[in-house]
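Of the protein chains in this complex, one is absent; all others appear in place.
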Amino acid sequence: MKRLILALAASVAFAGMSVAQTYPTKPITMIVPFAAGGPTDIVARLVSENMSKTLGQQIVVENVAGAGGTTGITRASQAKPDGYTIMMGHMGTHGAAPALYANLKYDPVKDFEPVGMAAGTPILIVTKKAFPANDMKEFVAYLKANADKVNQAHAGVGAVSHMTCILLNSQIGVKPTAVPYGGTGPALNDLVSGQVDYMCDQIVNLVSQVKAGSIKALAIASAERSPALPDVPTTKEAGLPEYQVAAWNAVFAPKGTPKDVVAKLTSALNTALDDAGTRKRLEDLGGVLPTKDERGGEWLGKFVASEVARWNPVLKASK
Amino acid sequence: MSEQTSPDDRKPSFGIRSGQDFGAGLFLIALGIFAFWQAQTLGRGTLNAMGAGMLPQSLAVMVAVGGLGLVITSLLVDGPRLERWSLRGAFFIFGGIVLFALTIRPLGLVVSGPLAMFFGSMASDEFRWKESAIFAVILTTICILLFKVLLRLPIPVVGSLLEPILPF
Partner (left out) sequence: MEAFLGNLSLGFGTALTLNNIFFCFIGCMVGTLVGVLPGVGPIATIAMLLPITFGLDPTGALIMLAGIYYGAQYGGSTTAILVNLPGEATSVVTVLDGHQMAKQGRAGVALGIAAIGSFFAGTVATLLIAALGQPLTKLAQLFGPAEYFSLMIMGLVFAVVLARGSILKAICMILAGLLLSTVGTDLETGQERLTLGLQDLSDGIDFAVLAMGIFGFAEIVRNLENPETRDVVQRAVGKLLPGKEDFKQAYRPILRGTFVGAILGILPGNGAVLGPFASYTMEKKLAKDPSRFGRGAIEGVAGPEAANNAGAQTAFIPLLTLGIPPNAVMALMVGAMTIHGIIPGPQVMTKNPDLFWGMIASMWLGNLMLLVINLPLIGLWIRLLKVPYRMMFPAIMIFCCIGIYSVNNSTSDVLFTAFFGLVGYTLLKFGFEPAPMLLGFVLGKLMEEKLRQALILSRGSFMTFVERPVSGVLLAIAVLMLIIALLPSIRKGRDEVFVE
């Protein structure tokens, strides 16, 4: 009985310093709101492997996929805020979700303690091999002239390829026919075989097809060219400078997690991002790591607010 | 299947010549109507741009029509009667699964495993409580070793409610 009271007292007083000094004393669960093997899952597994070493406790990745990632994040946001449940949030779950899901059970800005940005993957604009346009300028002109003929593929509502192409189309000012697919794989397959004309997606999903010449890459939506595809110009160089978008992944804890626990997680995350091996693996995937200024919870908090503000009007207008 | 029922144990009632088909038809009609009612608010769209409701609604109608077909057959063609339902089996088996679902997270596999198995065991008319209890505990131990230790699945062994009480 004594032990029970002590344990209960300890778990109630989780805000106390003593907890943070000993944290973590048991394995931490990191909820990844997507299926294993996807880009977010890979980032989570690479980062958490190194964080586990720093924290001295295993971080167990738990994939809770569903509803564009909002199922997992909803569950994680309702977990006990003791630092033993954290999550890998994503551009969709913490940026676009409020615009896409009317009955979303969390607020990306208010319901979380941001831990820090992990990695982003820039978006690539690609067309089928036989597409008449060979650069961004021709592409925009062709799209404007043939808007009723062109078919754009995406991997379903809420997918990165769906949202980022809506942004692209709205910036160009066209509404081509959108063909939905059940995932990046089948969409890419039909792009390679020429059934559809173009799509936008994370570079990691497209790089090998571009290198093999089975599809054409027009531009990359990041500030700098990617070492993975050095010949592909940035959108700035290609003449569409306002199209800057990356699928970002960041670590969050549920609201109410003690400040010093969050700080410990942030510093472990930063250690992982400084680790040469982890860096190399993330960069090999075409990932872009946060600069020193873009690290930590404070920056992430502001960034999330700006992302929500950015996606809301674009996605609502497309409905 | 029709050869299993001999003609004399089939009592023609209200012109129904196959209770099984009649029930099956009604079941499908109910399913179709329910699905159609649930999907009615969804847009049907056009062939060029099919709405979300097009297929669910058409399929619901087809299921109901199929059900109607079965009802009609049941009035025209002799077929098997409805079998007896085993309420005991259904109650304990499905109840046991529900118990597992409700207790796995708060209490963990150590409690919900034996609980669900013991409850489920009562579905059999050969139920022996001592044997079932011992077997439930042994098998749960095996499950923990298999799923948690060997396969490393993130299944809660000790639930969130028990965690603060136990020393590990």
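Order of writing sets the chain letters: A and B. Residues in each chain are counted from 1.
Here, a residue touches a chain if its C-beta (ideal position, glycine included) is under 8 Å from a C-beta of that chain, and two chains touch if they have at least 3 such contacts.
All values derive from a computational prediction rather than experimental measurement.
Touch with the chain that is not drawn comes from one residue among A:V109, A:V192, A:A263 or A:A305, which is A:V192. The chain not displayed touches chain A at residues 35-38, 41-42, 45-46, 49, 61-67, 71, 74, 100, 105, 151, 156-158, 177-183, 185-186, 188-190, 192-193, 195-196, 204, 207-209, 211-212, 214, 281, 284-285. Interface residues of chain B with the unshown chain, by the touch rule above, are 1-2, 20-21, 23-24, 27-28, 31, 35, 38-39, 42-43, 46-53, 55-56, 59-60, 62-63, 66-67, 69-70, 73, 77, 79-80, 82-86, 88-90, 93-94, 96-98, 100-102, 104-105, 109, 113, 116-118, 120-121, 123-128, 131-132, 135-136, 139-140, 143, 146-147, 150-155.
By definition in this document, only the chains that are shown with their structure count from here on.
One inter-chain figure worth recording: chain A and chain B are separated by 38 Å, centre to centre, where each centre is the mean of the chain's CA atoms.
Contact residues of chain B toward chain A in the complex are 154, 160, 164-165, 167. Against chain B, the residues of chain A that register as touching in their complex are 3-4, 7-8, 10-11, 29, 60, 62, 80.
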